[in-house]
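Here the complex is missing one protein chain, while the rest keep their positions.
Going in written order, the chains are labelled A, B, C and D, and every chain counts its residues from 1.
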Amino acid sequence: MITGMGGHMTLFLIVTLNGLTLAALYFLAASGFSLIFGLMRTVNMAHGALLLLGGYVGYSVVDTTGSWALGVLSGGLAAAFAGAIVQAGVLGWMQGDELRQTLASIAISIIMADLMLWYWGGLTYQVELPEALSGGQRLPVLGVGYANIRLALMVFALVTGLALWFLIQRTRLGAVIRAGVDDQDMLRALGFPINRIFILVFALGGLLAGMAGVIAASALSIAPGTDLQFLLSSLVVVIVGGMGSVGGAALGALLVGLAEQYGLAYAPTYGAVFTFAIMVVVLAVRPQGLLGRAEK
Amino acid sequence: MATDALLRIDGLDLHYGSSHVLHGVNLQIGDRPLGILGRNGMGKTSLCRTIMGLHPNSAGRILFEGSDISGLPPERRAQAGLGYVPQGRRIFRSLSVEEHLRIVARKGGNWSIDRVYETFPRLKERRRNLGDRLSGGEQQMLAIGRALLLNPRLLVLDEPTEGLAPAIVSDVVDLIGKITTEGIAVLLIEQNLHAALAAVDDVAIMVGGEVVETMTADALDNDQAMQKRHLGLEPGQAGKGE
Amino acid sequence: MNTFKTAVSAIALFAVAGTASAADIKVGVISILEGAFAALGQDGIRGAELAVQEVGGKVDGSSIEVITMSSDASPDSAVNAARKLIEQDGVDLIVGPLSGSEGLALRDLSKSYPGVTFINGSSAAQDTTLRDSSENFFRFGGDGAQWMVGVGNYAYDELGYKSVAVIAEDYSFPYTQVLGFMAEFCSAGGKVPEKFWTPIGNKDYSSVVYSIPQDVDAIFVALGGADAVNFLTQYNQAGGDKPIIGGSITIDQSILDSKGPFKELLIGAPAGTPTVSDYDGEEWAAFAASYTDAFPDGFSAPSIFAHHYYMAAKAAMLALDEVDADLSNDQAAFRDALTDLTFVTPTGGMMRLDENRNGIVDNFVTEVFEREDGSLGNRVVKVIRDVDQLLGQDKETFLAAGPVSRDNPSCP
Amino acid sequence: MRPAGYLLFLALLPLVLNDFWLTLVATRALILGIIALSLTFLATYLGVVSFAQATLAGVAGYTIAYFGPNTVGVGFELPFLVSIPLALILSTITGGAIGLIARQSRGIYAIMITLAIGVAFFYFTRQNYALFNGWTGFSGIRAPEIAGVSLRDPAALYLLSLGTAALAMVLVAGFVRSPMGLSVQAVRDAPGRLLALGIPVTTPIVTAFAFSGFLAGSGGILNIWYQERISSFSVGLGPIIDILIVSVIGGLRHPSGAFVGAVVFVLLDTFAVDLIDRERFNTLIGAVLLLIVIVAPNGLQQLAKDGFGRLRQSNSNATE
Partner (left out) sequence: MPVRNTHNAANALEVRGIGKRFGGFWAVRDIDLTVRPGERRAILGPNGAGKTSLFNVLTGDTGASAGTIAMFGEDITRVPIQKRIKRGMRRTYQHANLFDSLTVRETLFLAVAGQRGGWAQLLPLKTSDPRRIEAERLAEIAGVKDFVDREVSDLSHGQRRQLEVGIALAENPKVLLLDEPAAGLSPAERPKLSALLMSLPKNVTVVLIEHDMDIALQTSESVSVLHNGRLLAEGSPDDIMQNDDVHKVYIGGSHGH
């Protein structure tokens, strides 16, 4: 699609832009995962399933009501509700036993994936975009067409990032969550029911995952297997960036998004290998991730 | 000592890993502030943590206002009226002073954020600072202020004078006196004998995970032999009592 | 000793798995019922069941039981499914599998079970029958290259495309599809300057979209399922306007039935396929009617998978009928019957096998059109009958070109 | 001697089981058990849960495929006497290399880095044709004939797997009582303290991973003879999770749990489709896994103790 002189440069810029927009989507998907890990040290392997659930519910709601915003909201709420059930019903009972939680969440994701396949079938779903986001426009300078939804992705990521930052840094709940990250015992000794806070944070993580699912279903598509793809990408993103750090998730998403797009454009054969190679290298050199705090 | 104790500990045992830390501890705390004294490693901090529910006791009971709280999680104990100022203060490193107070502050009750600031003007000056940017004394004030905002019935203070400059030690002692007059019971763990004697009316001495002596502060103040045997430098028959 | 073994195993089986059935002839059907291909795999099962239903579940007084088994698109799972069907359920025939690598795996496995007959489902790897073929493995259908026959010529001659870029998933089935297209297109004089092989399951094609050379006349897209949806959507959103040429599963009915705005892009796109959901041949109309009758909750018309599983199962029923359901002597008579079988397929052609037991089939060049109700369908532009696996070439030359790969064939 | 009794009993199974039970249940469980043993060994004695064991088994399997008879025309044939040791050496070296990369990671971080390695290897095998033949992988692999006995014979493969499993248990029991084995356990219990004794921690970690690579490799070789094929699917997320499930069911605190877990898993995997609607058996598998994680966090270890546990015990006594 790129013609004329300077095609290589233009391609490079457009691929970079693609990397940024993909990074935005990865950040949306990974932020909830990172939040949950940060407070509870829980590696929620059912995160991808929550995301897919949100996507499906969002699709169904948009399909019936025609309102995209309502779809995003209900996808988020459905996943938040499911997340709260997962934490309250299963993972909460194993708090502190990280391995057991990891395994239990794998089991939950297997069950969820199968039940979603049963209900929604194996079709590929795309959520219909509202007028303003559908279609594309000619980019200034680069002079190529570009999808509106991808540009919007960056806005969503920015808004989500800011909202998360505000929630965590500027609200009472955020202060409680930060206190819980610092010292759970002390927080409990001050009268905070940590289990309920965990459920709340899990629901919040689910909300983020669910909304990301609807957005992913709008920008790309969802189908059985999407859960694993986003689980893996979220894992890589937060591991590279540093578990539990929202800033780290942003940095990780940026690295992974760019690596994936450069890989796809310039070395499609080994694109996916790059992503995981980055993760291996980062972990081998800095086991806690780029912005992660070292374990005590 | 009151017979209707606010906090009553019966035969409390604690095992921690391979070590048997508390051996049948019995204590009663009423309205008069109680100090627990003893050398390092005698189980004082473990006792505090067990009272707060941060360690599960292996035997015995903890009665607070007449009901057994030994099965409750820490948050329920705090809600029931136990305030805790832990050893090492355990300030949240990523919360500002203001946030520390804001997350625990409730409407009503005797203590408000403003009153904490009145009591500790220094904290007001540093309200925007993060927890890990405070000096030891400031952290201690914050830890106490944070516990007071829960409007507790009983305040458990674990070595609040540890590592503080003498002037601040005396502030803390004065504050404990003030707290007592407001009807808040105090359980004070101390290594600093003089600070403890100045702050409390009764003392219990712990040796090797047991309470070996209970007496009034004045009695201990006048008993040099006792001080030396359990707290000072005299080589004594540890754990054997009189 | 063998009776004893069977007795012990039967007891163990009973303990674990409940009762075994008492049908005379058991047909194991292997399809993908989990993961991304589940909806397609389900349609394959429908096809096989339809063929059995048509004979009323009985051939010459022998009752037929269909036992389905899921694989997950991996060869290992297909092999495990087949082994279980054979050794535990005691099936006499296996119909399936769905995908290319699974087909190669079952072809290999069939050599270890000379007493069981394997009839390929929709798996379309070339080598399943072309190289290293197996005596008891039959394919009443074509391979991925056969499924593209007619498209290369149509694109070059009728549509006037001289240069086409290829976007395809990076594994054996798309390689075979690309061969089928390029064999004709290149020999007609067309050029394929660039091929983009993307990993299967890739989500974001945006950078590939922008790497497509501007000076090609069209894009040949051999992607399946979610991958096709993703690519087409993103190409559409980026303002891409090159005509699309579709692979066989890129523009299958199951894709046309998927939801999303990308479908606009497909209207008018030609594709090669052995299955056309809107084909107006009378045999097809009858077939589609009995499909929708039997499975009201199925697709709006039989998919490529239903069609192929149906032909496989139908061949089995016909051959069974021929030998009066006699499977003795290691199914020798039955296999002879299969080998010599000819029958009219739902597409109206005459199905028969070549020397490697691979089908000589009908193929269609189609284009996508919009129905009155707004849904999309494929309509036939051209029917090519009697397509064989060598694509009409001489056997030696064809084999000498070597197995398909990322770089074979090539005409930049 | 009890272990000998068990072994004799297991060795006689080919007389009473038909090929389905012998191969698809017993042999498969043994092979899966050996690979899972490489994980439970690491988890039990080094305290690290690795998600890269399918990778290690895959390295050995691919080596056998590449240097053995296959039907895809990739690689070149070597005698089995060469290719088998080569496969074990490569999987051992790969294990050591993974240990070197993951040496600083503990707990969930170790899970993550090994998962990353596993997934990277999966994508690599899927994309690389020269060594791994990409998506399609290798098929038509044949187990060798040894002294006129074809290992493709169900009973022969079963007995070989049984022997390998028993040998693997003996090796593990011996390893953990060797000085290096003690160092490995010391790393798990208190790495800093081991350093203070003048013993580096990296060497025991790398050795433990290498040893687990050896175990996984021997399972991987049997597995490729059992499957007669290998492809990227064999090293993908599915097998990675399967091995983990096997180990968890059996219990990660005792190596013999691997075999208990393998038997349960294989029965479940094989017969879940009969117990429940054929399309919903993944739900059943997930539910059983969840149930085991909830009610038996240490796995079916009790069972394992009654069975293979004694085997290990008496072996370690014998070697002491």
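One rule holds in what follows: a contact is a pair of C-beta atoms (placed from the backbone, for glycine too) under 8 Å apart; a residue touches a chain by one contact, two chains touch by 3 or more.
Note that the structure is predicted; figures quoted are calculated from it, not measured.
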item: Touched by the hidden chain, restricted to displayed chains; value: B, D
item: Contact residue for the chain not shown (choose from D:49, D:141, D:194 or D:230); value: D:194
item: Options D:71, D:125, D:183 or D:270, residue touching the unrepresented chain; value: D:183
item: Touching residues (missing chain, whole complex) on subunit B; value: 18-21, 23, 39-41, 161-163, 166, 169-170, 173, 190-198, 207-209, 227, 231-236, 238-240
item: Absent chain, residues of subunit D that touch it; value: 174-175, 177-180, 182-183, 185-186, 188-190, 192-199, 203-204, 207, 319-320
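Just so we're on the same page, only the chains that are shown with their structure count from here on.
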item: Shortest contact path, subunit A to subunit C, counted in steps; value: 1
item: Contact-richer chain pair (by C-beta pairs counted) among A-D and A-B; value: A-D
item: Computed distance of Cα centres, subunit D from subunit A, in Å; value: 33
item: Inter-centroid spacing, subunit B versus subunit A (mean Cα positions, whole Å); value: 45
item: Whole-Å separation of chain centres (CA-atom averages), subunit C against subunit D; value: 35
item: Interface hub residues of subunit C, defined as touching at least two other chains; value: 34, 42, 170, 199
item: Residues within subunit D bordering two or more other chains; value: 123, 127, 279, 282
item: Arrangement of touching chains [line / ring / star / complete / other]; value: other
item: Chains that touch, pairwise; value: A-B, A-C, A-D, C-D
item: Interfacial residue positions of subunit D with respect to subunit C in the complex; value: 15-21, 23-24, 71, 73, 123, 126-127, 129, 134-137, 139-140, 152, 227-229, 231, 233-234, 236, 238, 267, 270-271, 273-275, 278-279, 281-282
item: List of subunit C residues in touch with subunit D within their complex; value: 1, 4-6, 8-9, 12, 16-18, 33-34, 42, 68-70, 72-77, 79-80, 83-84, 86-88, 100-101, 104-105, 108-109, 112, 125, 131-132, 170-172, 199-200, 403, 405-406
item: For the subunit A and subunit C complex, residues of the former touching the latter; value: 1-3, 11, 14-15, 18-19, 21-22, 59, 63, 114, 117, 121-126, 128-129, 134-136, 138, 144-150, 220-226, 229, 260-262, 264-265, 268-269, 271-272
